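What follows is a single structure, and I will ask about it in a moment.
Coming up: chain A.
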Amino acid sequence: MRRGHGTVFWTGFAVIVALLIAAPLVLTEFWRRFVTEILIWGLLAMSSDILIGYTGMVSFGHSAFFGLGMYGAAAALLTIDPPNLWLALFYGLVAAAAVAACVAYFSTRLRDIYFAITTLIFSQIFYVIIFTWTAVTGGENGLAFERPPLAIPGLFDFVLTPTRLHWFVLAVVAGSYLILRRITQSPFGMVLQSIRENEARTRAIGYAVERYKIVAVMLSGLFAGLAGVLYALQNQFAAPDFVFFLVSGETVIYNVIGGIGTLVGPIVGAAFFLLLREGLSRFLTQYYLIPLGAVFIAIVILMPQGLLGFMRRWLNE
Partner candidate 1 sequence: MSSGAGAAFIGTGTAVARVGEDARAADLLAVDRLHTYYGKSHILHGVSLSVGRGEVVGLLGRNGVGKSTTLKAIAGIVHPSAGEVRFEGRPITGLPPHRVARLGIGYVPEDRRIFPLLTVLENLRVGLDRRGVAKAKKALLLDKIYAYFPVLAERRHQAGGTLSGGEQQMLAIARAMMLEPKIILLDEPTEGLMPRMVSQIREIIEALRGEGVAVLLVEQNVPLTLEASRRIYFIEKGEVRHHALGSQLHVGDAVIHQYLGV
Partner candidate 2 sequence: MTVNPSLAAASSAEVAEDGKAAALLRTEDLTIRFGGLTALDHVNFAVPRSEVCAIIGPNGAGKSTFFNCLTGVLHPTSGAIFFAGADITGLPPNKISQKGIARSYQITNILPNATALENVRIAAQSRRHSWSLFSHHRAYRDIIEKAEAALDSVGLLGKAGEPAANLSHGEQRTLEIAIALATEPQLLCLDEPTAGMSAAETHDTVQLIRRVAANLTILIVEHDMHVVMELAGRITVLHYGAVLAEGTPSEIQQNPRVIEVYLKT
């Protein structure tokens, strides 16, 4: 039974990855880019699912981790010559981890809504810093840079074309998914879920709950930062808009629409949201958030399991 479940999982995973590998070869440039972005936003959403879905902490501050990942990558690409992809990754992750450590230290002192509010405020702190520290961050205009080559000295050296970037993003996102999935099934992941269900009880059986929460926030921030680095590579700029809280809000929306506590759900949610936005914005230009917000509210009220949970129930019937 369990083995059968595993086979189904890996078959499904392989099929989807294969489809995504083939995607840039058949899609137009516009849709190729669209799919790459869904993967990146999906990774961001997945990273926050570790907190929202598995630990029961709603973060309204993931834009800070995402944005700092972008700015970290930008710093590496602008200051180091020749630009190096791996250093960009490294800088981005370090920046995101530093921010995550700071946010984790303060916000995990509070629970539930207080946590949500505090993460929101912290992301705004970083937004204000980046927005006003023009000399370093370029302020409102942000920073623009060139895409580095995908190279390992002595082994290979590729120019990062859009298609190759898509594959690179796909590899990172798929790998991150597998790692995150394993983390949620690990003993550590079980502790997180136990905190979500009953924090006092988890403490009573001997767990130092605060420490687990801090590590959870840091892990989540690290993967959000990774998404930020990928986004920087894709768009070749870093801008304060991405540190702004609206990005955090959309991350939460992806999770809720897709279904929290599933890892895949948030990616589905991101795809659904972005497709709907694409469709709606043709008629409604910039006001697409009116119907999307309404859909989101309806899902919160009527479909708390999200699309994935809803589909699962529907398939079972």
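We take it that a contact is a pair of C-beta atoms (placed from the backbone, for glycine too) under 8 Å apart; a residue touches a chain by one contact, two chains touch by 3 or more; residues count from 1.
Picked so that all candidates are chains of the complex that A comes from, given by their letters.
Since we're looking at a predicted model, the values are computed, not measured.
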### Query
Which candidate touches chain A in this complex: 1 or 2?
2
### Touching residues (chain side chain A, partner candidate 2) in the complex
179, 182-183, 185-191, 193-194, 197-198, 200-209, 219
